[in-house]
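Every protein chain of the complex appears in place save one, which is left out.
What follows is chain A.
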Amino acid sequence: MGEFQVHRVRFFAYVPAGIRCVAHSPRSARLALARTDGALEVYNFAANYFQEKGIPGHETRSTEALCWAAGDRLFGAGLGGDISEYDLEKLRVKYSLDGFGGPIWSMAADPSGTQLAVGCEDGSVKLFQVLPDKIQFERSLDRQKGRVMSLSWHPSGTRIAVGSIDLLRVFDVKSGHAIQRILVDRRLQGLYSRECVVWSVAFLSDGTIVSSDSVGKVQFWDAEKGTLLETHPVSSSAVLCLAVSEEEDSIVVGTSEGAVYQFQLLPVKWGSAESKWVRTKPFQHHTHDVRAVAHSATALISGGLDAQLVIRPLMEKVHGKGYDAALRKFTFPHRRLVSCAKKAGLLLFQFPQHLELWRLGATNSAGKDGDILPVSRAPEHLLQLKSKGPEHICCSCISLCGSWIAYSTASRLHLHRVHLENGSVSVKRVSKVPKLLCSAHQLLCSADSTRLFVASDQGAVHVLKLLEPGGCGHLQTLRPNSGSAEAVYLLAASADGDWLAAAGGDWEINIYSLRHFKPHCTVPAYNCAVTALAIHPVTNNLVITHSDQQVFEFSIPDREYTTWSRKVQQHGLHKGWLERDMPITHITFNPKQPAHILLHDTHMFCILDKSLPLPDDATPLMNQTSLKQLSEKARRGHAHAFKICKKYQPLLFVDLLEEGSLVVVERPLMDIKTQLPPPVQQKKFGT
């Protein structure tokens, strides 16, 4: 596998924001997720839960509710009192509209997707009509006292169940009157609490209302008679969220103790119609509040303040031991947050509000495999760049020589010239960034640091010329022939500066010739999201990884897949490789070993040796330790193309520096947990 001197970086103090709400769209198999910092992410279930889109956060925006309506339109509302629609093609907020009811706590779309019901602080439930290009206030239902914490439409669209403080109400949509008012008990097993917040409600088609409240119980009510059907004490603290499956035979609830419970509607006896709700499976994957849950056809999805998105498959619903059957936890975005100036040995870390520039440490001693070398020069924090304004940074990059730093927020692009002269750092902002660029979705510097590639909307890539001593000019805009509407989110440039590959939201990869500034060719369409792209510095082969863990190699000069890539497709990848649950987020190459491709995801990094045979399913994928025990000769016979290292976890970034040393950026989960507030106190037996 080759030996490297590894810079094991643990000073990237990134803390992902907690998950505030999720919205699942069964039709498009997508999950929209809002974080506490206002960022929005869209996960595509069909593409192995890949984080397909991301909209950066905003200082003043806090999303309390998300919903899909009118097809694939996504709406969000928050404590700012605004209702916004998100533009998922241009990855920004399309427009916002004031609800005029104070902070908005809840929002739900009616079953046909033509109306939005919004629950406000002042106790009103407002209906908005969803028009093709905007939403319009329609009317308010009868205003009641107490903030509206949660609401749910009856599947027929004629009733709305509303959860408030100590109360549940049922509204008739036509008349706008409250037809049922149900008091919720503040007590649970003799313990009184000050108030009972109904955190979440669900209206089932048979007229049952399910409510979860801050006292810790899940209750089933008859909406017609206003009577309590069943009470399930779940937790000693609040039950914050619930979600119902589409068949309405299963409910998932999340508590502030970090536990998620499933309720199932089970027949009491076989063959009889009588059935009852039974609390079945408990899951404890979170350490903090579970603020959002969703129920897909095959999995329970929960998101908590510990920033984890947990997808727990329902074993009885998935068939076979495939990708779907694995429990997965996403803590980090499926995006690159670190960029590396290979020549200068600098790392640029991207935080929501600022950038940090670090110089890597160095050592002057050598050692054997596995040794920890003493650091002669400690890593150095060179620079902190704070972004101005309330918008969060969406992408950043540093040139290979380390003299240019570019970053972009939702509205504008920033470019800085960095001077590093024997220890002193000076940074100069480039003032005249061309105005035509409103935002960038991805940034990349060319290998010789003379050009900056800016990925933009509608598949366009702008090429900027970087001028010494500190200026830039717009050179060209590259547009695909096909006229895509989706934004470009991945870029790769060749080392010789001739080629640029760009992948967009429609998973089309366009290759441009930089010599002629025109499209060169398009990689044959593959029906899965692209997770990483890179062009080989020697052969100019484009290596593409997809979220279904497939790896392709495309020869740019020949405009076709290479023979190795065809061989891989024919032979098929190892089962263990395909069942990994994280997407490859970065690809790099070793110029000294042209046959090597370095790939990594959150849990491992892998050197793919094209010269070695591919493993079949019978041989173990992870065979590094067993190989070490074999003799040199036997080792060669057993070696295969995948050399996997799981030593560094969780892995945010791996790159190969000039002098053959490897830089590895880790972010231990324990470090993140210490940044979080203390969890709810729970009595554990034996402590």
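Operating definition for what follows: contacts are C-beta pairs under 8 Å (C-beta built on N, C-alpha and C of every residue); 3 or more make two chains touch, one makes a residue touch a chain; residues count from 1.
Heads up, the rule we're going with is that contacts and distances are computed from a predicted model.
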### Task
Given the choices "Protein transport protein Sec24C", "WD repeat domain 75", "phospholipid:diacylglycerol acyltransferase" or "Integrator complex subunit 4", state the protein name listed in UniProt for the chain not shown.
"WD repeat domain 75"
### Summary
Touch assignment to the omitted chain, from A:S193, A:Q264 or A:Q458, lands on A:Q264
#### Entry: Residue among A:S175, A:T280, A:S376 or A:S611 that touches the chain left out of view
A:T280
### Task
Would you write out the residues of chain A that touch the absent chain, in ascending order?
189, 232-234, 264, 266-270, 278-282, 315-317, 685-686
